[in-house]
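In this view, the complex is presented without one of its protein chains, the others remaining in place.
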Amino acid sequence: MSAVVFRGGRVISPGSGLDGVMDLEVRDGLIAAFGDKVSDRGAEVVGVAGLVVSPGLVDMHVHLREPGEESKETVGTGTRAAAKGGVTSVACMPNTAPPLDTPATVLYLLGRVAKEGVVRVFPVGCVSQERKGEVLADLSALREAGVVAVSDDGDCVMNSLLAKRAMIYAKLLNIPIIEHAMDKDLADGGVVHEGRVSLTLGLAGVSPLAEEVVIARDLLLAEETGAHLHIAHLSTMRSVQMVRDAKHRGIRVTCEVTPHHLMLTDEAVKGFDTCAKVNPPLRDERSRRALVEGVLDGTIDAIASDHAPHGATDKDVEFNHAAFGVVGLETLLAVSLKVLGNAPGDLPRILARMTSAPARILGLDSGRLEVGRAADLTVFDEKEEFTFDSRTLVSKSRNTPFNGRTLKGRVVHTMVGGRFAVRDGSLQ
Amino acid sequence: MGIIGAGSGVAPEKFESRLRSKDLLGIEELDAGEIQMILNTADSLKEVAHHPIKKVPALRGRTVVNLFYEPSTRTRTSFELAALRLSADVVNIDVPTSSVSKGETLLDTARTLEAMSVDVIVMRHASSGAPHSLARHLKSSVVNAGDGQHEHPTQALLDLYTVREKFGSVEGKTITLVGDILHSRVAHSNLFAFTKLGAKVRFCGPPTLVPSELSALGAEVYYDLKEALTGADIVYVLRLQFERHRMGFLPSVRGYVKEYGITPERIKWANPDALVMHPGPMNRGIEISHDAADSPQSVIVAQVANGIAIRMAVLYLLETSRMREGQ
Partner (left out) sequence: MGAEKTRTTVVMDGEALGRAVTRIAHEIAEKNAGSLDDLIIVGIRARGDVLAKRIQVALNRRIEKQVPFGVLDITLYRDDVGSRAALPRSTDIPFSINGKIVVLIDDVLYTGRSVRAAMDALVDFGRPQGIQLVVLIDRGHRELPIKPDYVGKNIPTQPQANVKVELEETDGRDIVVVEEAA
């Protein structure tokens, strides 16, 4: 196979504590050497001076829409979008049609990935059969088929007994259970954050309590069962505090936040822009700042896009009828760096949230640059600011709230297993 | 008042007319100058109802479509008469709510109407923001006749007009709105309208229907009716929707009437010449007693007449702007 030497970049591997300007050698799909141990014998030399070389980004919350909603996205288009955004590993959610609640569907998906995927895809299986929240799915069979976690994402597991049992099994199977914390009754059909903006726009609001009440319950269940609880897309100030306290008490909880929750508030909804309609909703400035603080102090482990493609049929309708969700694979890095990447020492910490931390949560082999590991890496310019144009998206859907906004960080190369998926900013 | 007589000392060229937007989607987007302009225009148009021929040719040949996704005889009739008195052609489309699922036809409806070269679409819809998404796709003017729980701009304008007619001006007055503020688009629009013209707005009702966050929008929130009405120049009574009781917002309708129902005795808590207003239709005996509705202080009937004048003014101003743009 081939060999590539990346010359002169700032190599950062947060999981291994590596951060310095050095060369990196990739050979036969694996990382072969760093720094002065690098040999460029028979290798293609790629100059990356002034750029950052990091482990390939790991986005642990993505909706690929296959099977069932291929008009919005497919494994092919979704993984290409991932590569464009510098993401080399993706964990995809099971709320497909049919959902990933049986081994057969999981294996079907993995077959599609083998055929069309350009980055690594790790499926998340359902907690309950058909995601109805009534009867447990066959979690061990799902594990055998290859799921790395279970979740009923899109919905919350409302039945507390079911949630408890799911956690017991998840612990047994040594996989995390990912909770979409949103109490359906408290949410009461809300479509935006309950606050000044919802009152002004006359839209039903979602109280922060709808999220916090579920987190409170799940933390108690996790403490009791010893399961690894992972809370998806955190959105409120109190949620961050609850996780912080729980970690201090030694509960096995991890959590993630989306880039859009880090950058935007409910003001983005003004004008009834459905491209800012997400679940959980964008909250107020106080919450946003608490989320940013949570990422910087480590309370929030991972940044994950919750990439949720929707077409015009689902978004170009009345606000309360519009589907929830925004795409995010291609803007994961650029939005995160724009919001967080201001102090020079921050970069390794921020990268950890998108590499080593999500990899560790899901038990993946990715997220680190170490000799002998698969050569999944992302090379990017961390300083370049640009105005984002949604027309440049390669995803099949264009529902993004960032159109026209200034973002920071441009992906130059994306390498998966030693092969370029993106080179000089273009898909290969 | 309102009739500018000969020799009033004002050079005629001073009367400029231009609304900034091609649509009237809400009061929030209007500035005080535009609001005054609409009220002044309504002054002139109000008299058409008293001419022997209740019509002027100003909008001759223009087409106004009443697109009502929520039933409403009175608002629709008011818009219809306003358009007819300006000599426009009117088409009424009543879309039964049960057959429209998920609103996926809204975009298609917009395209169809545009293809038919309709000039103005007056729209009432159960979803907040529906007229906004329609307006984005159309070159025609869109007038919001009520969207979900968001706004009902022509109602607020006619309410302002009625108060101005009775008091001479709105500035410095205190208006107390009583009832289900949370779900009332009329309350929202009136909040924006009255504060923009310098009045003080108070909200009063049960806590489940009058969240305290409303004070962040500029209103004073009261839960005690007597306190809310003391010092008020206008008592504005909102309709109580019985579904709210069913949905658990109210323990009982009788309890509501006991605490917040408007009666002649309670009207006395307000200022001596206070106006009693209601956007209609009234639930007599519920939010407002029979005697209160028919009291000499009630201007509820005037509101209806003014509604047509205001809607004529809105149609006139929107359409003449578009004509100027060559549409």
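The chains carry the letters A and B, assigned in the order they are written, with residues numbered from 1 in each.
To be clear about the criterion, a residue touches a chain if its C-beta (ideal position, glycine included) is under 8 Å from a C-beta of that chain, and two chains touch if they have at least 3 such contacts.
All figures in this text were calculated on a predicted structure; none of them were measured in a lab.
Although it is not drawn, the missing chain touches B when the whole complex is taken into account. Considering B:Ala32, B:Ala49, B:Met116 or B:Met323, the position touching the chain not shown turns out to be B:Met323 (whole complex).
Of the residues in subunit B, those that touch the hidden partner chain are 2-7, 9-13, 15-18, 37, 40-41, 43-45, 47-48, 51-53, 55-59, 86, 316, 319-324.
Here, only the chains that are shown with their structure count from here on.
Rounded to a whole number, the gap between the C-alpha centres of subunit A and subunit B is 46 angstrom. Looking at the complex, you find that subunit B touches subunit A at residues 28, 102-104, 106-107, 125, 127-130, 132-133, 147-151, 185, 188, 211, 213-214, 216-217. In the complex of the two chains, the subunit A residues touching subunit B come out as 195-196, 199-204, 271-272, 312-313, 316-321.
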